[in-house]
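Accompanying notes for the structure given below.
Heads up, one of the protein chains got dropped from this complex, but the rest are sitting where they should.
The block that comes next holds chain A.
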């Protein structure tokens, strides 16, 4: 198991290296180069040459890449043009908040989706299955911003039990203190995922119910409930683990809509503002983080796989 983890971690490092190259190339593909982006259309050629020399953009690409990586290791991702702050500092502030939002909503989604999927599978073809499936599709088809609007109207205005704006605290602790403010963003984000996860769970359970080991378990004299919990659940979670890992980066970027909607001070909001203001160093910094999230997501999937499925453990 340890060997497997070390191996997967090393592989993840290789992928991260590739991600850094892609981000670096993107930086150089900015229209007119970063100088034009920063100095704007009114920058004189002399200003541009000076800027390029100052930033080292007139050196060879490998040298530039080397410098870029060296800066990466010291945590230097450049400075934001608009916010007058190093990108690294901005990410350090915002990333934990987005992580909090993502983890809370994913956890909520999983906690709802697993029993829901089980229930749908057990009641397959009955009215409750159709009703739940219909609801799931409705949620799945609803855009997040629309869902958020409905939540705000319902629970902040019609029945004002939760604030419409997310807490604005600086640290996670402060955010958690004002928990009622977190409810609407977390629930909005979770609802979008629940639909998909419960569909997956339902079909994974149905697949497993036709497996012969379930019949063996029945032949041992176990109740259906026990078979579900002891035998089917773990096997059905294996495909869900894939989905979770693949979905992590999407969730990260999905936070964008929710964060801007509830004015939640996370990375999504940062990205949104940066995109509107052509704040390229910030955009690239966020891209790098999403790249890392993708790699971490797949690493997480593999770890979950290995935990859930002994066959994968011994192959790796």
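Going forward, a contact is a pair of C-beta atoms (placed from the backbone, for glycine too) under 8 Å apart; a residue touches a chain by one contact, two chains touch by 3 or more; residues count from 1.
Throughout what follows, contacts and distances are computed from a predicted model.
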| item | value |
| --- | --- |
| "NADH-quinone oxidoreductase subunit F", "Cytochrome bc1 complex cytochrome b subunit", "Oligopeptide ABC transporter ATP-binding protein OppF" or "3-isopropylmalate dehydratase large subunit" - which is the UniProt name of the missing chain | "Oligopeptide ABC transporter ATP-binding protein OppF" |
| Residue among A:58, A:174 or A:211 that touches the chain left out of view | A:211 |
| Identified contact with the non-displayed chain, of A:222, A:260 or A:287 | A:222 |
| Candidate in contact with the missing chain, chosen from A:28, A:53 or A:311 | A:311 |
| Where the missing chain touches chain A, by residue | 211-213, 215-223, 230-231, 234-235, 308-311, 314-316 |
